[in-house]
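Excluded from the complex is one protein chain; the other protein chains are retained at their positions.
Right, chain A next:
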Amino acid sequence: MFRALRRAHDRRRHAGGEYGWLFRPYTGDELVAIDCETTGVDTRTAEPVSIGAVKVRGDRVLTSESLDLRLRRPATLTGDSIRVHGLRGVDLDDGIGLDEALATLLDFIGNRPLLGWRLDFDLAILNRQLRPRFGFDLPNSGIDVAQLYHRQQRRSVMEPEPRAQRFEAVAEALGVPVMGRHTALGDAVTTALMYLRLERAGMQDRREA
């Protein structure tokens, strides 16, 4: 509810601005899968280290149209998160600044719907950086692939409370290769593949029903 209100507010304020087009309804046939590697798991403090995004059109993952942004070293970069994504401080020496990264990202995704594995987490991370700089949250509609998978599981297995599934386990269950785990772009591509796979299964279910 709050989010909807905020979006309405953002839209009103930015409709005439540079990013006004982001608030228009999307009419194309593309989606964008995104993923962030961050310095932690707490959305209130964690900062992005790298951002990956790839477009999906029809039944194709357009790896030829992808974004792989490495950011300048954030202050909160610690050993724990380095162990996860493997990006050390020195690896980020030539990273780009957040302002530039966010502008590039906005240009890339435009008003396309977003795909993500536990999308809320990535949105929270991005919006926390976006709002002070641009004055709005990402207005795009979104699909959380983790939830999509759970819904499908519920339908097919009749499980009332699905267990929280791990990314790799779901990829394996769907027969999707993990394309470079814990790199932002790799996870984004895998997420996009999971989505295509689930969409196909959904189509089949609907056809059979």
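Rule of thumb we're sticking to: a contact is a pair of C-beta atoms (placed from the backbone, for glycine too) under 8 Å apart; a residue touches a chain by one contact, two chains touch by 3 or more; residues count from 1.
Going forward, contacts and distances are computed from a predicted model.
The chain not displayed here is annotated in its UniProt record as "Cyclic nucleotide-binding/CBS domain-containing protein", chosen from "Dihydrothymine dehydrogenase", "Aspartate carbamoyltransferase", "Cyclic nucleotide-binding/CBS domain-containing protein" or "Serine/threonine-protein kinase pkn1". Considering the whole complex, the residue from A:Val61, A:Leu77, A:Leu119 or A:Val145 that touches the absent chain is A:Val61. Considering A:Pro25, A:Gly79, A:Pro132 or A:Gly175, the position touching the chain not shown turns out to be A:Gly175 (whole complex).
Touching residues on chain A toward the chain that is not drawn are 54, 59-64, 66, 68, 175-177, 179-180, 185-186, 188-189, 192-193, 196-197, 200.
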